[in-house]
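The complex appears here without one of its protein chains, the remainder shown in place.
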Amino acid sequence: GGQGGNNAGGGKDTFSVAMVTDVGGIDDKSFNQSAWEGLQKFGKDNGLEKGRGGYDYLQSSSDTDYATNLNKLVRSDFDLIFGIGYLMGDAVKEVAKQNPKKHFAIVDTVVDEPNVASITFKEHEGSFLVGVVAGLMTKTNKIGFVGGMEIPLIEKFESGFRAGVKAVNPKATVEVQYAGAFDQADKGKAIASSMYASGIDIIYHAAGATGNGVFSEAKDLKKKDPNREIWVIGVDKDQAPEGELKVGGKTYNVTLTSMVKRVDVAVYDTAKRAKEGDFPGGKTIEYGLPENGVGIAPTQDNIPENVLKTVDEWKQKIIKGEVKVPTNRKEYEQFAATIK
Amino acid sequence: MKSNRLQQFLIPLLAVLLGMIAGSIVMLASGYNPIAGFYALVYGAFGDTYYIGETIRQTTPYILTGLAVAFAFRTGLFNIGVEGQLIVGWLAAVWVGVSFDLPKIIHLPLALLAAALAGALWGLIPGVLKAYLKVHEVIITIMMNYIALHVTNAIIRSVLSDEGFKSKPVKESASLHSDFFDAITHHSTMHYGIFIAVAAAFVMWFLLERTTKGFELRAVGFNQHASQYAGMNVRANIILAMVISGAFAGVAGAMEGLGTFGNISTKAGFTGLGFDGIAVALIGGNNAFGILLSALLFGALKVGALEMPSSAGVPTELVDIIIALIIFFVASSYMIRWLLSRWQKGAE
Amino acid sequence: MEYVIEMLNIRKVFGTFVANDNITLQVKKGEIHALLGENGAGKSTLMNVLFGLYQPDGGEIRVKGNPVRITDPNVANDLGIGMVHQHFMLVDTFTVTENIILGSEPTRVGTIDMKRAEREVRELSERYGLAVDPTAKIADISVGMQQRVEILKTLYRGADILIFDEPTAVLTPQEIRELMQIMRTLVREGKSIILITHKLKEIMEVCDRVTVIRRGKGIATLNVAETNPNELAALMVGREVQFTTAKKPAEPGKPVLEIKDLVVKDARGIKAVNGLNLTVHAGEIVGIAGVDGNGQTELIEAITGLIKAESGTIRLNGRDITNLPPRKIIEAGVGHIPQDRHKHGLVLDFPIGENMVLQTYYQPPYSKRGLLNFQAIYEKARQLIREFDVRTPDEYTKARALSGGNQQKAIIGREVDRDPDLLIAAQPTRGLDVGAIEFIHKRLIEQRDRGKAVLLVSFELDEVMNVSDRIAVIYEGNIVAIVDPKETTEQELGLLMAGSKRKEAGVS
């Protein structure tokens, strides 16, 4: 019914929480979806209902909608409001300043306001681990990396990944290409096609929907020649379902593994802390390997035991601080210099 | 004559109405409550001062992109490149906005001028190619859109940014931000740009309808041959038309850069403002006053749509459907005219 | 005698305007029947009804005695009616053959059998003496040739009743003679023809009977043998019409236009004007006579600055204006009534008032400090509309809505009003009725008498001979002779235009 209006939020005894997605929406198979999963879990665990006074989300259809959507949630009186994605940083900052009594959280970037909790991930650490996998498993010593847009965030993936490869297999080369967009599957496919043709056998993508093209190319090649060793490393979520294919009744999967980024965990944690009165306002919480915020996906069928063991060793080294994973190209160069 | 005037207003109005009715049918057919849907839509656009502020903020760039498309149309050109011109205008405005320390009275106009010039430059290229080599402006402007997107991203990344993906905020002296609007609209992002947009509509009307140059531009737009016979410089006018159109688009970008966002971030894709501008211009009958109204309609639909999923459960895409239907009905004004004449005859 | 076509009490209404008011037209088998009337009298409308493009609002049509309903051109085709339209219905980018077979293409396994089609077209053209090249593109052939294609289109469909809507308006004298010949052949072959024309001479020459209409009403049907041009003109216009405009002898003054060794290339890079020399003095009308395509267009466009001259000089009042931009030339005092009024003369989507200042809009009083002064513009428009008798509902009406004659009057008004020292008039009376022609000729002579130079380019020998003080014959881009209209004959001019005889003397 048309019950819209400001005062409908009514009596509030329960804790309510909501998020604003960026244009990807809650089923982008990426961080928006992951965040929503975390929020849903939080809702269920705390007996909340979807909607006003419980847990909810708003989807943005362009970047001009961020502030409007955040404000809508403020006006619906949610106790904690998440902005999902680095693009929303400015909007969260603005709205947080205007509503100093409200609590906000931002994912993937830092907003320096007392009522905002910033959640970032050490994607480089997770990428390092899948880099180790790739370095150990390549047959051709040629590995590919496909980035969406050339921005610092994606550079973290790239640098961590390359460092991981370098650490275990200094002879292997990593070919890096950027598609210039997160939504151009055709470009992703073309890049993958050219990479696989040049002898690359493993591609790690951090390219959103552009990555669909990478999977598509890998599966087509695999289907044509099931014996060929061809792999994709997924990103953000466990992308094993994307890699599945059947050839002559036999099931294959081109997804070697995925670098997962547990936005769900982070969202859940933050909501929980806020509910318990421990809202980390003004702080930046970095989710890395120790926090289980990033890591290698649970689907590991294609990875042999010994490789997994090596991965685990590196993981421990990183957690212990024995290895510092580079976050950008400059740091990578320094890191690479220490290997040889 | 009089009935023509009346029809000019009546037809878009009826088209909007028919679009809404058709939208209701779609909602009914897919199991939504159209009354709730439209209530949410209207509430989300005008329900209180905050929403009104947001609607006006969204209307602002639509006015300018609509003017850009319309100006080109009126001078016989089809500018699909408004999107790209807007992006470079945005970039230029922000660039000036962050790089100088000047008194507001100089800084803000300078930033706006930079945006207009950047958009104009982006229009100049297809204009020159059309004028001298007769290359179709549609292809060139499509290509220029992509170039604008990638080049702007690269510049943001390498020149303008501190964080790699976005610029610093523009200086206060170049900002369109309005404390006054902020206060009366409960922190909406509405900014002073709306005055600039409305002024631009006036400028376009005045330029085309009242000035000597406008006479020339329109004449060349309608009939290049006759214009040439009458001693007009056809090439110069084609180029000028694209340049002015691009300048409007560039200023639209400044609205985003100096007003709504106050900075510029790398873009994963087009803003859509430029493409929507085509529809705004056409619904507005390519006329300055009509564009003010159609931009408001667009702004309201877009902002109001955000309320539909949460309070009526209707997907925002429904608004795209309604917009499309309205455009169809406006386009098919012959049908409406025919219906009107039928109806009038029946009444007689 | 049996009628092949009977249009009885045909009525056609557009909105509230009655274009055809109970007109009756009866055409006998094997005759050439003329349909005569002023511009806008309703001739084309009547024929479009017969051809099925319009549905009549009243009346009856009988073909060979049978009542018929002609709902669209297909029906007309099936009844053996073919029409050659006033504005050619040809696809420019197609070949002659493609245009002719369009809609009834011979095929072989789904493919157009172009060989067979070309053969058929060639046979047809030979049979009726309509020489065309079946493989030529329409855009590349002359207007006269295009008209033959139009005729072939109807014959290809087996038409035996042919409608010609103003076929001679766009033809050169030579082509007109050929067309007359073709029509005679067609009638001999048993076809019947309805001919619309404003040229009374043509009616007298080839037609058997003539029906005159005026303002949508049928006035009379006469046997041509029993009438004369004066009577026809009076019937049609409703008053006496002078065919030769009275004028006093010219008093030429100083040279206004001086062209020396002018060379101009056409679009294809061929020298269309090739070392041409010509002088036009103040107070005289020089007529350029010539067959279409001998460099007339290029000559005019070079004088007006629309295309570049390769070499040579053009002087206006002693000042070199060669290759100046068009605006400078206009400002120097050149007026131009272009040949194609729709394409070059008017911005059809502008109000007629704004068309009146198409060259002068930027000058005071129409423009002040960059702003238009609409009051002054429409003031001027009202004045010109009054002076030049432009029939239009008002000065805000779009030029597109005016009839051809009135559009032409508007252009002439505009050009004459600027008072140019040199007025170039290209085909100024094409397609106009005798009344309008009389009006325009008077205006040209008036200009001359006011001491202006007039350069008239026309394919109508009558017009050139009546109006000009001197006639320059153009052939292959050169002035091959200058003759005095009082001392020459159409035959002599025709020969000169064909390039057969060169008069060395008198080329000034």
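Structure notes:
Chains here go by letter, A, B and C, matching the order in which they are written, and residues are numbered from 1 within each.
The rule is short, and it goes like this: a residue touches a chain if its C-beta (ideal position, glycine included) is under 8 Å from a C-beta of that chain, and two chains touch if they have at least 3 such contacts.
We take it that contacts and distances are computed from a predicted model.
The listed options are "Na(+)/H(+) antiporter subunit B", "Branched-chain amino acid ABC transporter permease", "2-oxoisovalerate dehydrogenase" or "Cytochrome c oxidase subunit 2", and the UniProt record of the chain not shown names that protein "Branched-chain amino acid ABC transporter permease". Counting contacts over the entire complex, the absent chain touches A, B, C. Residue-wise, the contact with the chain that is not shown comes from C:N74, picked out of C:N74, C:T135 or C:N230.
Of B:V42, B:L121 or B:V151, it is B:V151 that touches the chain left out of the display. Screening A:E150, A:D238 or A:D269 against the full complex identifies A:E150 as the residue touching the chain left out.
Here the missing chain is touched by one residue of A:L221, A:I303 or A:A336, and it is A:L221. The missing chain, though absent from the display, is touched by one residue of B:A68, B:I278, B:A295 or B:A312; that residue is B:I278.
The chain that is not drawn here is touched, among residues B:I21, B:L102 or B:A324, by B:A324.
Annotation for subunit A: contacts to the undisplayed chain at residues 23, 25-29, 59, 150, 175, 177-178, 180, 183-187, 189-191, 193-195, 197-198, 209, 212-213, 215-216, 219-221, 223-224, 241-242, 244-246. Interface residues of subunit B facing the missing partner chain: 26, 30, 78, 80, 125, 129, 133-136, 138-140, 142-144, 146-147, 150-151, 153-154, 158, 269-270, 275, 278-279, 282, 315, 317-321, 323-325, 327-328, 330-335. Listed here are the subunit C residues that touch the chain not shown: 48, 51, 53-54, 72-74, 77, 83, 85, 87, 89-94, 98-99, 101-105, 107, 110-112, 153.
Just so it is clear, only the chains that are shown with their structure count from here on.
Put simply, the chain nearest the middle, going by average C-alpha positions, is B.
Once the centre of each chain is set as its mean CA position, subunit B and subunit C turn out to be 46 Å apart.
Rounded to whole angstrom, the centroid-to-centroid distance between subunit A and subunit B, based on C-alpha atoms, equals 35 Å. Per-chain CA centroids place subunit A at a distance of 75 Å from subunit C. Among all residues of subunit B, none touch two or more other chains.
Those residues of subunit C that touch subunit B in the shared complex are 304, 306, 325-327, 329-331, 336, 338, 343-350, 354, 358-359, 361-362, 367, 370-372. By the touch criterion given at the top, residues 1-6, 52, 56, 58-59, 61-65, 67-69, 71-72, 75-76, 86-87, 89-90, 94-95, 98-99, 109, 148-153, 155, 180-183 of subunit A touch subunit B in their complex.
Of all residues in subunit B, only 210-216, 218-219, 222-223, 225-233 touch subunit C in the complex they form.
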